[in-house]
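Showing just some of the chains, left in place.
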Amino acid sequence: MLDRHLPLRDQIAAKQGNRLMPAMQCLLFRCAMNDPSDVSGLEALFDDGKVEPGEVVAILGKTEGNGCVNDFSRGYAVASLRALLARRMNIGVDATAHVPMVMSGGVEGGISPHFLIFAVRETTRECEGLSLALGVAATRKFEPWEIGRMAQVNETARAVREAMASASIRSASDVHLVQIKCPLLTQQRINHGLAEGIASVTEDTYSSMGFSRGASALGVALALGELEDADLSDDVICRDFGKWSGRASTSAGNELDHNEIIVLGNSPDWASDDVISHAVMNDAIDVDALHDVLATLKLQTERQLDADKSRRIKAVIAKAEPSTSSLIRGSRHIMWDDSDINPTRHARALVGGVLAGVIGRTDLFISGGAEHQGPDGGGPVAVIASRS
Amino acid sequence: MLDRHLPLRDQIAAKQGNRLMPAMQCLLFRCAMNDPSDVSGLEALFDDGKVEPGEVVAILGKTEGNGCVNDFSRGYAVASLRALLARRMNIGVDATAHVPMVMSGGVEGGISPHFLIFAVRETTRECEGLSLALGVAATRKFEPWEIGRMAQVNETARAVREAMASASIRSASDVHLVQIKCPLLTQQRINHGLAEGIASVTEDTYSSMGFSRGASALGVALALGELEDADLSDDVICRDFGKWSGRASTSAGNELDHNEIIVLGNSPDWASDDVISHAVMNDAIDVDALHDVLATLKLQTERQLDADKSRRIKAVIAKAEPSTSSLIRGSRHIMWDDSDINPTRHARALVGGVLAGVIGRTDLFISGGAEHQGPDGGGPVAVIASRS
């Protein structure tokens, strides 16, 4: 079992008695799920010996709730995953907290519910060039008044750099996705701040989610050099959406009071068949951004990926959010005006269709809530694919 | 004002005193709408002299209701359009019934609400090859027990052939889309049939919509030679979904008791910049079908259509329906299981994204309810585009 507070490379080396470790390998498995509690896919991986429970370092999940306030499919999936890990590792459920789990609700349109299981082990294999690398880190606990303000931005940037180091990712340009789970403000936390005499950035718990996601994304931009200190201040957060990261994907949840950070990139210290790449969609139908990513992965295609190439796709991770202008290329969308279906549900369905048309698959990790994560109405799209 | 019961060519000739008519021209305008009652786009066309009220022969509309039972955006749009036509032609609202109007509710994802206005006039221009041609026809009134049975199939086939003749479309292979509005069974109609001693195909009014759409689509298949008499019987309708038309698009409404038929194709007797083409999507993410259509229109593209080509697209008309297997290429979709969002709403959002990714526009006419209209989970996609 790995400790998130030590560099992965050092830990694995330590486990091996410090003998020369050729490289680390990041394993990625995609498991379909029949409902939020269906962890049979991961169970089968354990049973078939494809991965050890202790090797699992992070799990992303696309679950079939509404992705909004009363989406219990996320918590249910996490509880089911943690129960399985605890059972297989013979530890308490609380002891599985070292594995960050980011569940994104909402599989609108044709998106297929699935888990992305990341595991790490050492390997004797050798690869030319860079391979998929993963690092995790956590920020310190935030005070209520820090959320959505520069304190969260700066501490997030620090932790992103820590995760990069832990992953032996040598250059910011080798980072292609930073997935973050961040806290929100509950009424209780807001009141706690007020008792200390410090007002929070907002008194509305729902809008605190946006502030936390936005500040976390700006922290990524700062760590990766997409923005500089001088670009940022409290007034920028959730106000100046012209400033953004093209590699951040953040989601807020009420089960934590700090940020959990998963950095994905490529590194020469890792060896596997997989690499990651990304680009930024300028709007929700900017499919050419995906074509750009595929080209860097030697998966260029004129139409839809053929079956052989489609099989090489290990994961597609993208953000979706309605444009605030209510327009896409000058044509009106109704996402903000529909009181029956939440705007982010429309946006995920749309981006899911745009990407599935090229990829030829529907098990895509598309999440909503894209403050400062790409331009208004657009967002990052990252692809992990095997070399052959 | 044209009479739908006479061939368009003859009527226009008659209006011209039977002097030699070089050709007919089918005009197609796409008007955005801000809400279902917003007919300002059509009004501007009248005011700017781009089209005369009496030249309008058919209107399709993508309106922003839920596209299901309680979608009043369709009736509201039709009432608003008919009030405008009546005012501009100085006739009663009822007298506008000669213009078939097919409203499809549901603009999920990024689909943009819009009208497609078809108008016909004579022209002295000459075009090489075939141009967009349009014909309309109506069946006789159906008895309640005929709906969803072979009587509806056969009479629809007859009327489709009549509309083809009226449009001077010479070969079934030149027909690329048959848009039909068909009746449904109300409790009253079912009871009327029972009083005559003849049971309807179903006692459920909602499922009668599917039967009526399915029988109408099979009528198209029969008229166009996609299926033969021997292929069809009452038992096939809404049971053997392996039999279908690749050019039918049918929708059911409770405001009529017969079928209204709009045939779109290409003909040498018409002259305009526009042509139509179509293909069949094998499933909801079969974007290559769209690439095939674009290739026949000399709009082939490796990625998204560039701005110049995108502007040449005059209309995109497609059907969307969840696959009954709950799978897309082996991955589960949740459209049938979602009790918060109707399955057809998911399907429209998905297909809208798939097509918008290539077309680079979101004002696409994508409608649900695809019984016998293409293979299970797929459906026809037709594009009208200008030659340059």
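Note that the chains take the letters A and B in the order they are written out, and that residue 1 is the start of every chain.
Convention: a contact is a pair of C-beta atoms (placed from the backbone, for glycine too) under 8 Å apart; a residue touches a chain by one contact, two chains touch by 3 or more.
Note that the structure is predicted; figures quoted are calculated from it, not measured.
S.K.: How many copies of this one chain make up the entire complex, given that 2 are placed?
M.R.: The complete complex, not just the displayed part, contains 4 copies.
Just so we're on the same page, only the chains that are shown with their structure count from here on.
S.K.: So, what's the distance in Å between the C-alpha centres of chain B and chain A?
M.R.: 42
S.K.: Which bits of chain B are touching chain A when the two form their complex?
M.R.: 32, 34, 64, 66, 107-114, 284-288, 291, 302-304, 328-329, 331-335, 337-338, 340-341, 345-347, 349-358, 360-363
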